[in-house]
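Here the complex is missing one protein chain, while the rest keep their positions.
Lettered A, B and C in written order, each chain numbered from 1.
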């Protein structure tokens, strides 16, 4: 299994598939490009998921969420992560490692998605605050992947 | 005139006063803190506008917008700035110099405001795309100040 | 035990005390301020270690290093972290959450320290690449704390 395959496999296991991300890309970018096709959105998400930095960030994020569910961090830190405390900001920082690479369109879309939490992002946020699951890092990473896909589309269109 | 006074004076001359920013802070943060008072929002905007990094970013942003109106940059660059091209991202980068200091709540609120463009931000964006005025850098800076005010309020509340 | 006390305790357990960081601050800043006292360097390190964002980053960094030593991450990720692979950049990203807050002097000093690795930073880097210990995240965090102390001193001096 390549690192990209492992990444997609881990995302799937945590409830995130490529379609759920491509759907949001389509919704956000359709207004800027009426000719946009859904398969273009699948394509850019696939491309983003090939980048070394993205793969590393996804894997670390999911691993942290999983180890938090197993209470493997020091108690105080484990609690901060588990409750997705609004003053705990390291999940957004990890997402930045993805967003930074894709420029300022990725950056503003990320902030928007993190606040509005449409579809899969909202679902992760909600289930992550329930008893046994933790998606504190993953929901930001998924927002970052989608935001980067949007930026990639916008740049491709102009070229 | 102190640098802070100059900053507020320049903002006013470009159509931005403290109230127009505090109003958006109030609207965004009220839901997280029902006891929030409008004067608290004025207070945090005033505090943000005292920071050296913020003062420098505001002054440079407005100066760039003004010099663009006067066609002082190389033609190709002047055009990129004037039309607020969606693939020109240096305005967001300058805003980052403010947002970075105030942590991840500032960061996500900035992306949201830059996308949704409520009130004064939308007004700047609209008038900036008309014939004689240029607000390409200022609308992002104003979003960054408001987003930083929101972050400051959220942190103060918890302490 | 407060979170600050826990943070310093964890740092100590991993071989980092406040003196080892203050020493590097003194060395770097002495040339810009001949009147600089060693106790001023202790003071700024203590101040940096009080910040919520810094505390969170230190705790997460050390926890990740410890869990890597125990092979708790997925094998491929665990290997990437353990070997401190030069194309693994999430340790620098986590350090950014500290450096960003303290502005551009912190930012450039961080890059310098991460490359030159004087004293305690080099020691962490070296022992972290040996058999049982992992300091992949900690050495960057320590560089970030020192760089932020330098920035804080430079700003205080001018005020």
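Please note the rule applied: a contact is a pair of C-beta atoms (placed from the backbone, for glycine too) under 8 Å apart; a residue touches a chain by one contact, two chains touch by 3 or more.
Predicted, not measured: the structure shown is a model, and the values here were computed from it.
**Student:** Out of B:53, B:69 or B:84, which touches the unshown chain?
**Tutor:** For the chain that is not drawn, the touching residue is B:53.
**Student:** Which residue from A:76, A:100, A:127 or A:157 sits in contact with the chain not drawn here?
**Tutor:** Among A:76, A:100, A:127 or A:157, only A:100 touches the chain that is not shown.
**Student:** Can you list, in ascending order, the chain C residues touching the missing chain?
**Tutor:** Looking at chain C, the ones touching the missing chain are residues 32, 86-87, 89, 92-93, 96, 103-105, 107-116, 154-155, 158.
**Student:** Please give every residue of chain B in contact with the chain that is not shown.
**Tutor:** 3, 6, 10, 52-53, 56-57, 59-60, 63-64, 67, 72-74, 76-77, 80, 87-90, 93-94, 96-97
**Student:** Touching the hidden chain in the full complex, which residues of chain A are there? Just list them.
**Tutor:** Its contact residues with the unshown chain are 52-53, 97, 100-101, 103-104, 155.
In this section, only the chains that are shown with their structure count from here on.
**Student:** At what distance in angstrom does the C-alpha mean of chain C lie from that of chain B?
**Tutor:** 32
**Student:** So how far apart, in whole Å, are chain A and chain C when each is placed at the average of its C-alpha atoms?
**Tutor:** Chain centres of chain A and chain C, defined by C-alpha means, are spaced 27 Å apart.
**Student:** Provide the list of chain B residues touching at least two other chains, using ranges where the numbers run on.
**Tutor:** 103-104, 155
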